[in-house]
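One chain of protein is taken out of this complex; the other chains stay put.
A, B and C are the chain letters, set down in written order, and residue numbers restart from 1 in every chain.
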Amino acid sequence: MPGSTFGELFRVTNFGESHGPAIGCVIDGCPPGMALSEADIQPELDRRRPGTSRHVTQRNEADAVEILSGVYEGRTTGTPICLLIRNTDQRSKDYGNILDTFRPGHADYTYWRKYGLRDPRGGGRSSARLTAPTVAAGAVAKKWLAAQYGTTFTGWMSQLGDLPIPFEDEAQIPLNAFYAPNAGIVPQLEAYMDALRKDGDSCGARIEVRARSVPVGLGEPLYDKLDADIAYAMMGLNAVKGVEIGAGFASVAERGSVHGDALTPQGFAANRAGGVLGGISTGQEIVVSIAIKPTSSIRTARPSIDRALQPTEVQTFGRHDPCVGIRATPIAESLLALVLMDHALRHRAQCGDVRLDVPPIEGPV
Amino acid sequence: MPGSTFGELFRVTNFGESHGPAIGCVIDGCPPGMALSEADIQPELDRRRPGTSRHVTQRNEADAVEILSGVYEGRTTGTPICLLIRNTDQRSKDYGNILDTFRPGHADYTYWRKYGLRDPRGGGRSSARLTAPTVAAGAVAKKWLAAQYGTTFTGWMSQLGDLPIPFEDEAQIPLNAFYAPNAGIVPQLEAYMDALRKDGDSCGARIEVRARSVPVGLGEPLYDKLDADIAYAMMGLNAVKGVEIGAGFASVAERGSVHGDALTPQGFAANRAGGVLGGISTGQEIVVSIAIKPTSSIRTARPSIDRALQPTEVQTFGRHDPCVGIRATPIAESLLALVLMDHALRHRAQCGDVRLDVPPIEGPV
Amino acid sequence: MPGSTFGELFRVTNFGESHGPAIGCVIDGCPPGMALSEADIQPELDRRRPGTSRHVTQRNEADAVEILSGVYEGRTTGTPICLLIRNTDQRSKDYGNILDTFRPGHADYTYWRKYGLRDPRGGGRSSARLTAPTVAAGAVAKKWLAAQYGTTFTGWMSQLGDLPIPFEDEAQIPLNAFYAPNAGIVPQLEAYMDALRKDGDSCGARIEVRARSVPVGLGEPLYDKLDADIAYAMMGLNAVKGVEIGAGFASVAERGSVHGDALTPQGFAANRAGGVLGGISTGQEIVVSIAIKPTSSIRTARPSIDRALQPTEVQTFGRHDPCVGIRATPIAESLLALVLMDHALRHRAQCGDVRLDVPPIEGPV
Partner (left out) sequence: MPGSTFGELFRVTNFGESHGPAIGCVIDGCPPGMALSEADIQPELDRRRPGTSRHVTQRNEADAVEILSGVYEGRTTGTPICLLIRNTDQRSKDYGNILDTFRPGHADYTYWRKYGLRDPRGGGRSSARLTAPTVAAGAVAKKWLAAQYGTTFTGWMSQLGDLPIPFEDEAQIPLNAFYAPNAGIVPQLEAYMDALRKDGDSCGARIEVRARSVPVGLGEPLYDKLDADIAYAMMGLNAVKGVEIGAGFASVAERGSVHGDALTPQGFAANRAGGVLGGISTGQEIVVSIAIKPTSSIRTARPSIDRALQPTEVQTFGRHDPCVGIRATPIAESLLALVLMDHALRHRAQCGDVRLDVPPIEGPV
C-alpha cells in the first residue's frame, strides 16, 4: 500500500502539498447518523492553525474546512466524508534558494532520491501543513468517541528545548501559545523563543497526550496492538524521534515488583502501564509522551550539497515554525483519537459492541 | 483487520499459543527463486530460543522449524511459506494458580475483558513465545535483503536494569548470554541477574538495533513512514514501552543548527537522524533504541483481584525470563528486517527496482 | 474496510453523492515521473458524460476535472492525486416523490436499511454518477499502462435489450451513441430506444471489453486472481448482474479437448481462456463480457411500500438513462484498466519488473 491512508476501518486518506491548490482528506468508514458540520471541525483546525502567535510561522491560512460529501441534512450517511481545505497564502518564491539544495535534517534529499523528482514549494508533501487534514479527521473521531464512550483528549508541552515545564494546572493549557500546563513559566518560554528567533535557530519539544474514558479491550494482538498503533501514529508525525507509553524508558531501570500496577476491587492502584497491557486498553488513561526534534528549516547557513552532489551552503528563508513542537499538541491528540476510533470499530467488528455488564476498573493514575 | 498479520507486501500471519500444539506463521509475498531451507531459519531461532543460559526461562524447546509450503527443490516459488514450530515442553499445571487471577503488569486482565475468555496456559497468545514465528519470518527477510542489497542487522543490550552497558566491541555480542558489546561487564551482568532471581523479581533492559547497507528511498509518506512502521514494529514487541530513532529524546534539547546532519560530497557528516528523513531512508545506518519493561510474571506475591473482582494475592511459578530483554535482541533485529523487507517491496511496486545510477551518500555515523 | 477504495497498490478512494457539491477520488500509489494533466483525463470523462445524445440522461454536467494534488510541473510526484469534479446541474426537487418510497430494483431500500438514513437526492451515493471518478482514475491507469507496455482497451455494446449487435467493424464504435461496432444497426438501436422512452420503460445491455498487449504474469493466486479481481470490478459497476471471462457460460457445454487453447511456438492457437489461466494473464487479449440490467428509475408506476411499510405506488421523474448500458462501455474499460494497473504494480513488487527475456507468446484470438 502506498502509505497515505491512516487506519483500517476508520480510514483517512490524506492528499495535497504545502503550496498546491488544496489539501484535505477522505474519511471512509464513519458510522452513520452522527450530527456533523464544519462547526465541529473548525475549532480543532484553529488550534493547529499557523499565524496565531509570534512564536509560530507567520503564514496566514484560515484553514477553512469544507465538507464535500458524506453528510446529508446535518448527519453522516455512512459514506465517505471528503474534507477540503484550500491553500490561500502560498509564497513559493520565498523558497527559491532550496530548489537545488538539500536542507540538513529535512526530507528534501530523501524525496528526491525516492521519487526522482520533488515538489520543493514549501516542502511539498513533506510539509507539516499536511497535518491539517489529520486534525480535521481527528475532530470527527473525537466527536464520535465522546458521544459513544465519553472519551476526552488532553495534550500539553512538558519541555521546550532544554527547559522542562512542570505540570501545574491543566486549565492553563488553552490559555497560552505553548499549551503549557503552567502559567508561571510562560514568560520564560516566550523569552526562550525570542532568543532562538534572534539566533536564526530552532529547538525541539516534548509533548504529552492523554485520553480518558477509554473503553476496556481496544487493541488487536499480535501485531496491531493498541500501543503499537499509537507508536506508529506518533512517530509518523513530522519531526518526532521518540515515543513512550506509560513509564516509557524509565521502566528499563524498574523492578517487576514495582512496575506492575496492582489490581484492587476499586481499580488499578497505579498506571505505570499507561493504560495498555498486552497491547489492549485497560480502561485507564492512555499515557503517551513524544520527542520532537528541532525544525530543520533555519536561517543559519549550513554546509550541504546540490543535486550534482557538489558542496554548497543552504540557508532557509520563507516562513517557518522555529519549534514545530508548539503546534504539535492538537495534532498529537488527533492522532491518538484516530487510533482509538479505528480500534473501537475493529473491536466491535470482532467482539460486538463494548459490553457494559462487567464494571470497568479505573484507578488512580 | 484482526491484527495478527505484519506487513503489507511481505505479509507474515502469526498463529498459536504458548501451550497449544504448535505455533508458526505464513509468509505471503516472498519473491520467487530464492534458495531457502530450514537451515537458513534455524540459527536465528536458536538465538532467541529459551533454556540456553541460567538467565532465561528454563523451558526447553528445540524450536525446530518445518517449512510446510512455498519452497520447491530448495527455492521459494512465490507462493505462501508456512513455517511450523511444534510446542514440546508445555507444563500447563505450573500455571494453575493464575487461572482466576490477574498478574499485575500482565495481559491476563485485558485479554479476559476483550474476549470474555482467555487461554491462561503459559500466557496463551500473549506469551513472548509468539515472537518465535516473527524471528523465523525475519530470517527469510534478512536473507533476501542481504542478497539484494547487502543489508545486515546488529542488535545489542545497552542497559540491564539500572546498569548501563558501554559499547566497546561489536565482536563480543554473540559471545555472551546478554548480547552485550562489552566482555568486561559480563560478570557484573551475571551477578545482577543472580541477585534478581534470588529476590524472585525481574528487571527491564534497553536494546539497540542497527541495519546497515539500507537502500535509499524506503518509506511511504504520509502515514506509513519508515520510522513510523519501525515504531509500530518495536512497540508491538512484548514488554516494549518506548522507541527512539536516531537522537531520540535527546533531540528535544538540541538546536536545529546542531541536530541537522550536514550533507557533503562524501556523505552525511553525522547521523543524528538515525537513517530516516521525512519518513524515508537516507541510505545511512538505521538507528533504533527500545525500552523493555521488567517481566510481569514474578515469584514475589502481589495484591490483585480475581474474576469476581474480589481482592486476592497473585504469585507466579512456572518458568519465566526474569528479564525478557535478554532474548529481545534477535527479535528486535527480525522486526527491523521485516519492516525493511516490506518497504523494499513497496518501493519497487511504485518506483521500480532501486536505481543505482545515483551514487548513494553514506557518511560517518 | 469500508469499501470505497479500489485496488491495493494503485488505490482509488472515491467520494461524493449525485447531488452533493462535488464528486471525486484520491489516487494513491501512482508511479512518479509520468506526464499528467487534466487534458489526459477529460477525454475519458467526456466519453462517459451525460447529456451527449437523446438516448441518455439529459442532466447537463461538464464533468470538468481538476487535479488538486500529486502533480508538479506537469509530472506525477508519487504522492496522492486528488481529482475533483464539481456537480453543477443538480435538480433535487425532481426527486421529491421518492423521498419516502422505494423504487423496485433500486438501492433506495437497502441503503435505508443499512445506514438508517439515506441521501435520496438523485440516488445519493448509489447513483451511476459516482462512476465518473472511476473513469478519471482509469484514464491515469490507461496512460501508464500504454506507456509501459503498450496496453490498449476497447469496449463495445454487443446487445441492447433483446437486440443482438453483430460485431462488424471496431472503427465504428466511437462513431455512434451506442458504442456499437456496426454502423448498419444504429438506426434500429435508435428506434428501439425511442420506443422505450415513449413507453416510459428501460432495458438492459451486454457490453464487451478487451485489453490488448497485456504483460504475461499478472494476477495473484490463490484468491486475488486476475479474473477474480476483474469479476469484482465489473460486478461492482452499477446494474451489472453477470460477468464472463473468455468462453464464459459457453464453457459449461464444452469438452476439455476443445476448450483448452493449444500452445504453439507461434503462440496460443485460440483464446477460449480469455487471456487468463490459473488466475494469471497469458499475454493474450483479456476478454470480458458483462450483463447490465434495465434501469430501475422509470416513469411507469409500480407498486411499492413507504417507510412505514405501507403499500403505495412509485413513479420516477427526474432525468435518467433509459439504458445505463449505453454509457457503461467507457466505465467498464476503466475498471479493467484499474485492475491491470494494480496487478502490474503488485507483480513488480514481488517479482520485479516484467522480464522481457522470455519472448511473449501471443496468438490468434
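By our rule, a contact is a pair of C-beta atoms (placed from the backbone, for glycine too) under 8 Å apart; a residue touches a chain by one contact, two chains touch by 3 or more.
Not measured: the values here are computed from a predicted model.
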Determine which of the presented chains are touched by the chain that is not presented, and list them. A, B, C
Thinking of the whole complex, not just what is shown, which of B:Gln42, B:Ser69 or B:Thr300 touches the missing chain? B:Ser69
Which of B:Ala22, B:Val186, B:Ala250 or B:Ala269 touches the chain that is not shown? B:Ala22
Interface residues of subunit C toward the undisplayed chain are 1-6, 8, 14, 102-107, 109-111, 113-116, 125-126, 130, 159, 161-162, 196, 201-206, 216-225, 227-236, 238, 241-265, 269, 272-274, 276-283, 291-298, 300, 302-305, 309-311, 346-347, 350-351, 355, 358-359, 361
The missing chain sits against subunit A at residues 1, 9, 29-32, 78-79, 221-222, 345-346, 348-353
Touching the absent chain: which residues on subunit B qualify? 1-5, 8-9, 11, 13-17, 20-24, 26, 28-29, 32-33, 66, 68-70, 72, 75, 77-82, 84, 114-119, 121, 124-125
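Keep in mind that, in the parts below, only the chains that are shown with their structure count from here on.
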Using only Cα atoms to place each chain's centre, name the chain farthest from subunit A. C
Cα-centroid distance, subunit B relative to subunit C, in whole angstrom: 45
Chain centre separation (subunit A, subunit C; CA means) in Å: 39
Find every residue in subunit B that makes contact with two or more other chains and list them. 1, 221-222, 346, 350-351
